[in-house]
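Every protein chain except one is present and positioned as in the full complex.
Right, chain A next:
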Amino acid sequence: MTLNEIFLAPFVEFEFMRRALVGTTALALSACPVGVFLMLRRMSLSGDAIAHSILPGAAIGFLVSGLQLLPMTFGGLVAGLAVAVLSGIVARSTIQREDASLAAFYLVSLALGVLLVSLRGSSVDLLHVLFGSVLALNDQALVLIAAIATVSLVALASVWRALVAECLDPVFLRSVSRVGPFVHLLFLVLVVLNLVGGFQALGTLLSVGLMILPAAAARFWTRRLEAMCALAIAFGLAASVAGLLVSYHLSLASGPSIILAAGLVYLVSLLFGTRGLLAGRRSVRHRIA
């Protein structure tokens, strides 16, 4: 097998591979930096809960109109935003700790979503909703993902300074400006949008993987925020390409392959990153001050 056959031919020969590549590239460009902020705000678990909550929303869209992109996307969007806002309210205004509320939300969401899909659909439909179908992205889905990526990147660039301030020192931001709560809300909207976009390709259960894993891996290599976002995007792109190729050559499920590739990047970073587990032991030299 030549390098050409391994790396290029699958994309040159098959349109569905090119579509998958375009879709995951757009996703990685926006979901990975959003994931960096999600991780830095210690909200990785919230991302997981929101991703699960998209399922019953999408399932209602599915019940109403079958496997149609727009109704399912819209349902997922509404349910995701509702849980994102609700979990914040529950954490702030009850004695329940946020992690327990989030666990409650996503367990209920998952059960409800599976129940709703199985009311009308087959187990194939269920697998499609849970794990996506990156190899079957149609024009509509690609336009949706590209639109979400564009909106996300423009929004991130516009509120970057406020988002950084809100993460770094929220009390200080509150003392000089009223934008804090709006920025937080906008950020939640971005999280939901990117999860809904990812749901087409990777399904409700795995779309959060492309958001969190590259971000978590990037953190082991740098302590600069901008570099962390760039690195997360690079990791996300690499995992997408690698996952697609592995799934093509070995006939494996493509969505899980992409997430496993991202998982591998995470594992390698965890062990060998400049700020990873083994970093402290490698160097015995130190400076005098």
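Operating definition for what follows: a contact is a pair of C-beta atoms (placed from the backbone, for glycine too) under 8 Å apart; a residue touches a chain by one contact, two chains touch by 3 or more; residues count from 1.
Throughout what follows, contacts and distances are computed from a predicted model.
*Asks:* The chain dropped from view, which UniProt name applies: "Zinc-finger", "Ion-translocating oxidoreductase complex subunit C", "ABC transporter ATP-binding protein" or "Succinate dehydrogenase hydrophobic membrane anchor subunit"?
*Replies:* UniProt lists the chain that is not shown as "ABC transporter ATP-binding protein".
*Asks:* In the whole complex, not just what's shown, which of A:97, A:224 or A:249 touches the removed chain?
*Replies:* Considering the complete complex, A:224 is the one touching the chain left out.
*Asks:* Thinking of the whole complex, not just what is shown, which of A:164, A:185 or A:264 touches the missing chain?
*Replies:* Among A:164, A:185 or A:264, only A:164 touches the chain that is not shown.
*Asks:* Give the residue, chosen from A:176, A:250 or A:288, that touches the chain omitted from the document.
*Replies:* Hidden-chain contact among the options goes to A:176.
*Asks:* On chain A, what residues meet the omitted chain?
*Replies:* 40, 158-159, 161-162, 164-165, 167-177, 179, 219, 222-225, 228
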